[in-house]
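Pasting a structure here, questions to come.
With one protein chain held back, the other chains of the complex are shown just where they sit.
Chain naming follows the written order as A and B, and within any one chain the residues start at number 1.
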Amino acid sequence: MSAARPLPDSTPAIHAVPGKLEQVDARSKVLEIRSLEISLPAGSERKRAVIGLDLDVHEGEIVCLVGESGSGKSLTGDAIMRLLNGDVRITGGSIRLDGEDLLGASEERIRALRGESMGMIFQNPMTALNPQQSIGWQIDEVLRLHTTLTRAERRSRALDVLHQVHLPDPAAVLDNCPHRLSAGQRQRVMIAMALVLHPRLIIADEPTTALDVSAQREILELMRGIRRAHDTGILYVTHDFGVVAEIADRVMVLRHGECVEEGGVHEVLDSPSHRHTRELIAAVPSMTPPGPRVHPDAPVVLEVHGLCKSFTRYGLVPGRIVSKVDAVKDVQFVLRAGETLGIVGESGSGKSTVSRCVTRLQSADAGSVMLKRRDLRQKRDLLNASPRLLRVMRQHIQLIYQYPMSAMNPRRSVLDLVAQGPRIHGASRSDAQTTALDMLELVELERSAASRFLPEFSPGERQRIAIARAMALKPRILVADEPVSELDVTEQVGILALLARLRDQFGLSILFVTHDLRVAAQLCDRIAVMERGEIVEMGPTAEVFAQPVHDYTRELMASIPGREWVPPLL
Amino acid sequence: MSVPSAALFSTELRQVRSFWRRFRHRPTAALGLIMFTVFAVMALCADMVAPGDPLAASGALLSAPFEVDAFPLGTDLQGRDLLAGLFHGARTSLAVGALATFVGLSIGVLVGLLSGLSGGWVDAVLERLIEAIRFAPDFMLLLAMVAVFGHSVQTIALAVGFISWTETAHRVRARTIALRESEFVEAVRNLGASKATLLIEEILPNVLPPVIVSAPMLMAVAILLESALAFLGLGDPDHVSWGAMLGASRVSLHEAWFVALIPGMAIMITAVSLTLIGDGLKMALGRGQGKA
Partner (left out) sequence: MWSAFDYAFWRLLKAMPSMLLIIVTTFVLLRLASGNATDALLGDTRGADPALVAQLSAQFGLDQSLLTQFYRYVVRLVQFDFGWSFAHERPVAEVLHERLGTTLLLASGALFLAFTLGSALGTLAARRAGSVLDHAVKAFGFVLHGMPSYFLGLMLIAVFALEFHWLPEGGLKSPTQPATGVAHALDVGWHLLMPMMTLTLIYLSHYARRMRASVSQVGRHDHVRTARAKGVAGVRLTRDHIVRNALLPIVAPLALQFSMMLSAAVVVESLFSLPGLGQLAVESVVQRELHTLMAVIYLCALLVIGARFWIDVLHAALDRRIKHR
């Protein structure tokens, strides 16, 4: 156990003006990676996850490591801390922390360095903390391992660091177990644990990907604050260019384990040189909403009035209510033919519940959902329809889920899955199969995909299969519940383009539920912003983005990372 | 468009074939299968190899294996041929095991499905029933049933089946409820499927495979239960059973340990082989199909 390291003095760090590399180089290097090579076990898609990587992080600098899934960015972070699990191995290169060779160091030395000189923050705050120990104990553990402070001193350090990460009521938090905190709070605890000994380097592996936009904004602010206050070097791994625009000093783009571009943030973001970087930046949805497309007098295909849904948990005594959550409170909107309405909100806003109630996957407590029949003449209430009528009506309104793997049975062949809809509604086997093959073609998949199974496809392709399945019933309305949230940016672009094309080709109306405002801006004609079960603002996308009226909308707009950056036209 | 139809049929066949391949390649499972087959053959050939009544005292008392030509495995305290006991006992054990497993699985699946699909008070009542019998000491219930209904082989088999259905029912119920609420069943419901379609096409194909996989384990437990009953002298006196042979060997243990060893090993190896088969089935099932 080393003695407590003295806190660095509080002289403010010199901010390097991004782009002026000479000034940056004058400061000391915290992390230096040369020719790093990481090999994957036999039988993987490639032999090496990372090839010939050179990376530097200076003190007081935030370097963003960007790439799609499979680019090797997360493994690089793990490699620095030597946390790679058995089969994945570092097979070449060197990693130096403040000049000290990490790869050659003994296991004991690495353990001493972890937590003290280098800290790591992981992606999923819900699983990253030990559920059986209090927060205080877990922060205390770092201090116990690396310092000789007394118990009282450790407690005060812990309180101090919780204060630094802006957690309200730190004393109460110390005694709590993780399950009592929200995701955003847990992530702050993780940052606190990584920060408490003022390490030289912090590696953040997609720490905000699993968080809401507003929580994300605060965490990013925190990161900037840490860099300022402690001169810590931060290696921030992400796939989101908005985040890069928001906090990075320098950027490195990875593709298939190789660095394809590197430089100051403004250089790379405003004038990318490598093809892959250009591809990634082009795929970032711009914040400029589409112009008006749909005539305001177009016929209404879906009308929702007074939709209410609450979730109640009853105790053992009959009638006693343990908890009640009003997920959806008196929601109403209309959807016109050919229009795309976005329902935007954070987690807990009720947007998913709305989509499920509208498709009657969940029973609503009150309200009506009027659906026009094919001839556009009569309206029927979906929520009160008889089972027989409901079955017929289901053909008109279809749902696309967020996770295609759990929304479709992976044991069925693709053909089977796509043909299932028509078959349920009485089509003969051969007719259904013909329709299915046509649908696959429609979503730009090859016919040979029909005999294969879901696990063989990429996430984007699976979502296309899901769209094919929904389209097989020739619906007039498509309800998409976060369909692109789990996809890489390049696949995201493809799916959004596909939806736009289908919309134009078939005059589809789309109800698009998402938390990502950029995506909403890309595709939606109108958006409805939801907060805690209510629609707080609704209107044409362009208007809402340009002049948000409600406070919450304004806050939401302000939280979009990198909103000031306009992706260059490429 | 003949390609798609062929594609659909062959995918089913392909799944079955790859399942079998995975099972075969696991050495322990293959070993288990071989061992079990040996006992099955024994049971079938019992009359050929050892004709006559295995319970008849036929020879010298307590002769050691290979001592007397006529009794290659020796005889017990009452002069009964151990080889005959081994072969005929296989018949009893396997027959009881098979019948009990069939009864147990059938009742378990039916009750589990009924409970899981109904919800409401039907589910509440059935759940309590499953729980009550599950938590009661099963061997004591078996004793009670034998005391009330008699101890013929058929009765014992049925009784064993009646006390072992609860585990299956518990699992089937849990799986049914999980499936009912799962996203992909919901998605099919969204397509407009009726409840019957959902049941047949989505729920059953996902509920039944784990049940079938648990069959060998269940059979092993059934055989152990029947042997225990026989060991205590409460089995069917008209049918030879390994358990009874083991029970009878207690008295002569210090002189002739082989009288205990033969039936004991037989029970053990049968149970272990079934466990290995069950384990192999579980692995073959788990790795092949994706998580539904």
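Quick note on the criterion: a contact is a pair of C-beta atoms (placed from the backbone, for glycine too) under 8 Å apart; a residue touches a chain by one contact, two chains touch by 3 or more.
Bear in mind the structure is a predicted one, so any value in this text is a computation, not a measurement.
**Student:** Which of A:Leu145, A:Ala282, A:Val334 or A:Leu361 touches the chain that is not shown?
**Tutor:** Spelled out, the listed residue whose C-beta touches the missing chain is A:Leu145.
**Student:** Using the touch definition up top, pick the residue from B:Val96, B:Leu179 or B:Ala260 that touches the left-out chain.
**Tutor:** Answering carefully, the residue with contact to the hidden chain is B:Ala260.
**Student:** Mind pulling the subunit A residues that touch the left-out chain?
**Tutor:** The list for subunit A reads 81, 83, 107, 111-116, 119-120, 122, 124, 127-133, 141-142, 145-146, 177, 179, 190, 193-194, 316.
**Student:** I need the residue numbers on subunit B that touch the omitted chain, in ascending order.
**Tutor:** Touching the chain left out of view, subunit B contributes residues 28, 128-129, 131-141, 143-149, 220, 224, 227-228, 231-234, 243, 246-247, 249-250, 253-254, 257, 260, 264, 267-276.
The rule is short, and it goes like this: only the chains that are shown with their structure count from here on.
**Student:** Quick one: subunit A and subunit B, Cα centre-to-centre, how many Å?
**Tutor:** Averaging C-alpha atoms per chain gives centres 48 Å apart.
**Student:** Once bound in the complex, which stretches of subunit A touch subunit B?
**Tutor:** Within the complex, subunit A touches subunit B at residues 359, 361, 390-392, 394-395, 398-399, 401, 403, 405-411, 413, 415-416, 420-421, 424-425, 429-430, 433-434, 436-437, 450-451, 453-455, 469, 473.
**Student:** For subunit B, which residues are in contact with subunit A within the complex?
**Tutor:** 1, 3-5, 7-8, 10-11, 15, 182-184, 186-194, 197, 202, 205-206, 289-292
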